[in-house]
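To start, the structure under review is shown below, and the notes come after it.
For this depiction, one protein chain was excluded, whereas all remaining protein chains were kept in their positions.
Moving on to chain A:
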Amino acid sequence: MSALLAAAGSLEPAARSFLSPTGQEIVFLLVGIAVLGAAVVTVTTRQLVHAALWLVVALGGLAVEFLLLTAEFIAWVQVLIYLGSVVVLVLFGLMLTRAPIGRSPDADSGNRWVALAVAVASAGTLVTLVVDAFRSTWIDLGAGAGSTRVTGEYLFRYWVLPFEALSVLLLAALVGAIVLSRTGKGGRGPRLRPGRTTTVRPARPASSARPAAGAGTSASAGAADATKER
């Protein structure tokens, strides 16, 4: 990947100005525009599954942005968790519940103008804030500044406490999910044992059922069964 970065442009910003961007900054902007476009399509498309698939494009583009900022590890984690798991779970849920091929008319919300206003307002606030906060700050993106070693050292030296707190939070969520999925405290009829197939079995074993059902030959058949069992 370092070769790709080198091909994209010099890592040290030669002239620190907005007006003479390096190749890397241009690529960053272009990918950013693509991500924005994919995100807009995600919320405007009328087909639910297409929305989820455009989300894949948007999140993948974000991974590329992390890569361009030399944060390799974060980029791969983004791919592993968001593309490989979260989107797949979203698709899974959509397909299990409702995902007709073609348009879903009820996917339109009456609140979309309010939502648009809120989105524009929050985006405006964030952009103003970030631009104002980092206007004249430059970070030298030397190769390897976001490598696994550096990330690991930062994470387990300076940020151990938040990391552990997050682990506890996730563990609590996991336990909560298990508890929620095990509803009903007995009493609601026979519970299926997890992990077993629910093959339909006769209510009683065949040997005891047959004498009760038969009339003439039942005694001998029952006797035969009984001897067989002994």
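The rule is simple: a residue touches a chain if its C-beta (ideal position, glycine included) is under 8 Å from a C-beta of that chain, and two chains touch if they have at least 3 such contacts; residues count from 1.
Everything that follows uses one rule, which is that contacts and distances are computed from a predicted model.
Taking the options "Rhamnose transport system substrate-binding protein", "NADH-quinone oxidoreductase subunit H", "Probable glycine dehydrogenase (decarboxylating) subunit 1" or "Ech hydrogenase subunit A" in turn, only "NADH-quinone oxidoreductase subunit H" matches the UniProt protein name of the chain that is not displayed.
Of the candidate positions A:Ala34, A:Val56 or A:Leu69, contact with the hidden chain is made by A:Val56.
When the whole complex is considered, the residue among A:Thr22, A:Ser104 or A:Ser147 that touches the unshown chain is A:Ser147.
Taking the complete complex into account, residues 1-4, 6-7, 47, 49-50, 53, 56, 72-73, 76-77, 79-80, 83-85, 87-89, 91-92, 95-96, 99, 101-102, 144, 147-148, 195-197 of chain A touch the chain not shown.
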